[in-house]
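Following this message is one structure expressed as structure tokens.
Note that one protein chain is taken out, while the other chains of the complex remain in position.
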Amino acid sequence: QAQVKIACVSELSGPGATVGINFRNGANLAIDEINAAGGLLGQKIEMNCADSQTNPGVARGLVQKALDANPYAVLGPVYSGSIKVTAQLTSESGVTNVIGGEAAELTQMGLKTLIRTSFGQQISMPKLAAYMADDLKAKNVAVIWVNNDFGKGGRDGITKELKARGVTISADISTEAAQVDFAADVAKLKQAEVDAVFIYLHEEESARILKEIQKQGIKKPLIGETTLLNQKVIELAGDAANGVRGHVGLTADAPIPSIEAYRHKFMAKYNYVPDHNSMKGYLGIYTIKAGTQKMGKLDPKGLTAALKGLSVKAADEPGMLMDVSIDQNGDLDRIGFLAEVQNGTTVITKTLPALKP
Amino acid sequence: MTKVLEIHGIKKHFGGIRAVDGVSFDVNKGEILGLIGPNGCGKSTLFNAVLGQLEPTAGRVMLDGHDITGMRPARLSRLGVSRTFQLLQVFPEMSVRENLILAGQEHRGTMVSRLFGPRDAGLGEAADRMIAFFKMSHLAGEKAGGLSYGQQKLLDAAMAFMAGPRLVLLDEPAGGVNLTMLGALKERLRAINSELGATFVVIEHNMEFVMSLCQRVVVMAEGRVLAIGTPAEIRANPAVIDAYLGH
Amino acid sequence: MSTFSTLIVGGLATGAIYAVVAIGFALLWQASQTINFAQGEFVMLPAFFALIAMGMGAPYWLAALVTIGMSVVILGAMFKQMLVDPMIKHGVLPMAIATMALAIFMKESVKDLYSAEAYPFPSLVPDRNLAILGANISLQHIGIIVTAIGAIIGLTLLLERTSIGRQMQATAQNPTVARLLGIPVERMILLTFVINAVLVSIASLLVTPIYLAKFSSGETLGLAAFIAAIIGGFNQLRGAIIGGFLLGVVDNLAAAYISTQYRSAVPLFILIAVILFRPHGIAGRKEERTV
Amino acid sequence: MSEPVLALENVTAGYGRMTILNGTTFSVPRGGITTVIGPNGAGKSTVFKTIFGMLPARAGRIGFEGRDITNLPPRDLLAAGICYIPQGRNIFPQLSVRHNIELGAVTAARRLDDLPRRIERAFERFPALREKASVQASTLSGGQQKQLEIARGLLLDPKLILIDEPSIGLSPKLVQETFAALQELRAAGVTILLIEQNARSALEISDHALVLELGQARIFGPAKEILHDPRVAELFLGGLAHD
């Protein structure tokens, strides 16, 4: 039986390991499902996931290696820094590259074959800024971010959007990846008289800072994007996470039947609660499937064209979980959520419609 | 008689310990001077303080009338002052021959000219002659760390001779050296002394060696100079016998 | 003012964590002249022993005992037997590199064989806060401080006051002569590594509730502890606690009053200053006469 | 003559692949001082290291009081009553002088309740050490370090002492002191095997002498005889004695 080869390059070790492994696991889950159901246009999907060590230089080599083997499509990486170098290669070779990165500029660099699996920051940040400025009526906001390409991108994005809405950033606090002690950062926060706090950190750090905020007794609205409202953060932070709100682009906690089913399947296979990065991987595979089915044939050269401008209804392709449309840059449009943590669970308070439903 | 080295009131204290407590004496050009004294009286410390290895607590050192107090050992060496240490100090992973070449190379040309010059810095032959003299030709290519104690001691002394020095300070060169080889060492020392006019200061507990070699002997005790004199005078000095020689 | 005291107390608390791990470094150096670059991972791993034990239904106390036992066997005896013995005679560097490889090995093994996720970890000390000097400090941190001080006093007494301790030091300073005097060199080295294993497993039980159990949590911890050990004085156990406290406090003050972006540089400047002006560390003693 | 205390039969040993002792054979009679002389690099120290289990004997047999002690570890040899004071610097630099000395008694720790007295006796012999008892051993002068080693080596009551060039770095007075101590031990029935380059003085207090060359025992005989052998004097003692 012929096989469809999908090459995956992801952060399986180094600082991005947790993110990258989730991404890979999600993708593998999707492949198992598709293969069990007869494969892609009758052919089994085969995927090997290579470890970029969260190092762009290594990622570049691996994508090169993947392209040398003429894959049907390339999945990953997740970190924007790595994508910037690998996307050049995939773009030159014309192979579709489904990525997990969220940096705004990725789809604006004129690279032709990138397809996202989640909102770029240029879509999520305006929603959050609007929420803070309009719903919370915040005038002063503190931004706490992790100083790597993920955090920096979010910080720059939200800062731009908040300023555009006349909100001042009165504390701009940079933290380190894998930081443990947040006493100083929270003390700074305490001194800055702000109306809301925007937190853009990875899971463990989010949990630690929430605990410290609780310890120092700060009672300000805590706002975040996707990660902060992650089930993992809640598990780690305990009751310190209660009251946290924000925008969630992709969440395994959404009360949508397809997502609940996904969560269930993932836990059955991997024995832990999935996060949004795993959904990116999962959706990535199904995006490739959707594009292929639209073409009706396995044509690597035509896949990108098939995906751009594609709209998929979850009803037609349950693997896509939600209705989604992909624009000419490879950016997505689909529903998002406003959520709040209540009693240790994320509660979706509002479902934000897609921009062009 | 011209003085090569003048030691003026050198003191070296370690916390409360007065290892050297005000030592003054001169070393005349061309002489072989013995320095003896009980264990722990401060001989090695004096050497170290004079030769820039330790910073003296007080006092001054003059070489050829110029103040060299606290001058770095490397510069002193290039001024023609050579030395050995009491504890074995060879380069264990380098061959015997390399040890000797190294001992001389920094005295030839400048750093840059050495970089562009020959690999052995023009010292290969001199090193081989030195090796042959100390009857170590069969060991020339061996790692110095694998030599026996006495052989290392000889190598150490030979290294001090490699640079064609004007002033040599030896700290117990004879310890552990076979009596026959000791004769050779003495001979070499005298030769350098007479041919090159080099001056020697020798710390040694081997009285036969000191008394047969030195023109003058300085005796130290408890960080100070106890006596200075010819070997015969020293041998007869009751204070020295009591503190040092015994019997 | 209350901010300031929060920072100080918080810093002391973090510093105590560094200290607990730094003691291990100092001990290994003093008693076997080895440097273990996997020390951070040594603290990471026991937490997973405990998680596995608890996952199999063991109560906390039993899991803790199992953890210590496993650590003694794996991080103590096996480590010494397989990695230290062949390399101890060849100087510090090969050993340092081997332990770096060991760190990768441990991290990757936990990640691939257990999970890449972070896990919460139950605390020995209740997770409650105490107000001290207007600052909130958690009981967990107090537990750590007490442990650190206790470990230092205990180990210092062992090393300085008992014959066994002096035999351990002698073994480290000159193994050949130690052997020749009939000191059971092998056993002394083993003892050192077993003590270190007990130390790291206790540290792990104390620290993991705060750090979370994750394969990568040893990285920063190991480095910080190492820096603390150097600042305090590598050859003095009590230096570890001084270095740890100083590092923790300075880190906090720097983050609050200097630049958050360059915060991690500040402890390093202190390190450089200490090393250059007191090369043997704040509490350390000069190693020995050189000429 | 009584049966030998120590006997080497065809011992082969060396460093790595280098063979230094090649079939070395000699025996040491009980209760006397035997001095080993020979040129530098003859393998004298190597013999001691091999006897004391610091270097493996590749062939041959080493017997002590009739018992085979070939390649036993130092711990067992100490227990059997052999002690060894090596050449060079052998201290624990960062421990205090007193602790350095005490470590000489670890193998006897439990049965030795008079340790303080023994240390006191060592201090009497080498008063400089008493003064320095609590300082770090590395700060001692060269000769003081040697005194420390000798004091440590003589702490127990051995039956056989291997002592490698004790006179290096010691002042003439202390050399006399050390030789006197060895003579005292001999009087107490201890057998002493001594390596000395300070050979004339050593041979004068010795009963027997052994000439070692190229790793082989060349001559064994009464000390006085060897001291006056012209050939030995020329090769190993720097010529005939002047007096």
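Letters A, B, C and D mark the chains as written, and numbering starts fresh at 1 in each.
Operating definition for what follows: a contact is a pair of C-beta atoms (placed from the backbone, for glycine too) under 8 Å apart; a residue touches a chain by one contact, two chains touch by 3 or more.
Rule of thumb we're sticking to: contacts and distances are computed from a predicted model.
Participant: Hey, which one's the missing chain according to UniProt: "Molybdopterin synthase catalytic subunit", "Glutaconate CoA-transferase subunit A", "Sulfur relay protein TusB/DsrH" or "Amino acid/amide ABC transporter membrane protein 2, HAAT family"?
Facilitator: Matching "Molybdopterin synthase catalytic subunit", "Glutaconate CoA-transferase subunit A", "Sulfur relay protein TusB/DsrH" or "Amino acid/amide ABC transporter membrane protein 2, HAAT family" to the record, the invisible chain is "Amino acid/amide ABC transporter membrane protein 2, HAAT family".
Participant: What are the shown chains that the left-out chain touches?
Facilitator: Output: missing chain touches A, B, C, D.
Participant: Return the single residue from A:Gly81, A:Gly100, A:Gly120 or A:Gly330 that touches the missing chain.
Facilitator: A:Gly81
Participant: Pick out which of C:Ser5, C:Asn129 or C:Ser264 touches the chain that's been left out of the picture.
Facilitator: Missing-chain contact among the listed residues: C:Ser264.
Participant: Out of A:Gln64, A:Ser170, A:Gln293 or A:Ser311, which touches the unshown chain?
Facilitator: The single option touching the absent chain is A:Gln64.
Participant: Going by the contact rule already stated, which one of C:Met56, C:Val73 or C:Ala101 would touch the omitted chain in the full complex?
Facilitator: C:Ala101
Participant: If the hidden chain were put back, which of A:Asp149, A:Glu225 or A:Asp253 would touch it?
Facilitator: Of the listed residues, the one touching the omitted chain is A:Asp149.
Participant: Considering the whole complex rather than only what is displayed, give the residues of subunit B touching the chain that is not shown.
Facilitator: These residues of subunit B touch the chain that is not shown: 51, 53, 72-75, 77-78, 82-83, 85, 89-94, 98, 101-103, 105-107, 111, 114-117, 119-121, 135, 137-139, 141-142, 159, 163.
Participant: For subunit A, which positions touch the chain that isn't shown here?
Facilitator: 12-15, 48-51, 54-57, 60-62, 64-65, 67-68, 80-81, 84-85, 88, 103, 105, 147-149, 152-153
Participant: Counting contacts across the full complex, list the positions on subunit C that touch the omitted chain.
Facilitator: Here the touching residues of subunit C are 35, 82-83, 86-87, 89-90, 92-95, 97-98, 100-102, 104-105, 108-109, 112, 223, 226-227, 230, 234, 261-262, 264-265, 268-269, 271-272, 275-276, 279, 290-291.
Assume only the chains that are shown with their structure count from here on.
Participant: More contacting C-beta pairs: C-D or B-D?
Facilitator: Answer by contact count: B-D.
Participant: Between subunit A and subunit B, what is the separation of their C-alpha centroids in Å?
Facilitator: Centre separation, subunit A to subunit B: 74 Å.
Participant: With centres defined as the mean C-alpha position, give me the subunit A-subunit D separation in Å.
Facilitator: 76
Participant: So, what's the distance in Å between the C-alpha centres of subunit D and subunit C?
Facilitator: The computed centroid separation for subunit C versus subunit D comes out at 44 Å.
Participant: When you check subunit B against every other chain, which residues touch at least two of them?
Facilitator: In subunit B, 44 touch at least two other chains.
Participant: Where in subunit C do residues touch two or more other chains at once?
Facilitator: In subunit C, no residue touches at least two other chains, as defined above.
Participant: Can you list the subunit D residues touching subunit B in their complex?
Facilitator: 15, 18, 38-42, 45, 87-89, 128, 139-144, 146-147, 165, 167-177, 197-200, 234-239
Participant: Show me the residue ranges of subunit C that touch subunit D in the complex, using the header's touch definition.
Facilitator: Residues of subunit C touching subunit D: 163, 166-167, 169-170, 173-174, 176-184, 235, 285, 287-289.
Participant: Give every residue of subunit B touching subunit D within the complex, in rising order.
Facilitator: Listed in rising order, the residues of subunit B that touch subunit D are 14, 36-40, 44-45, 86-88, 139, 146-151, 154, 172, 175-183, 205-207, 243-247.
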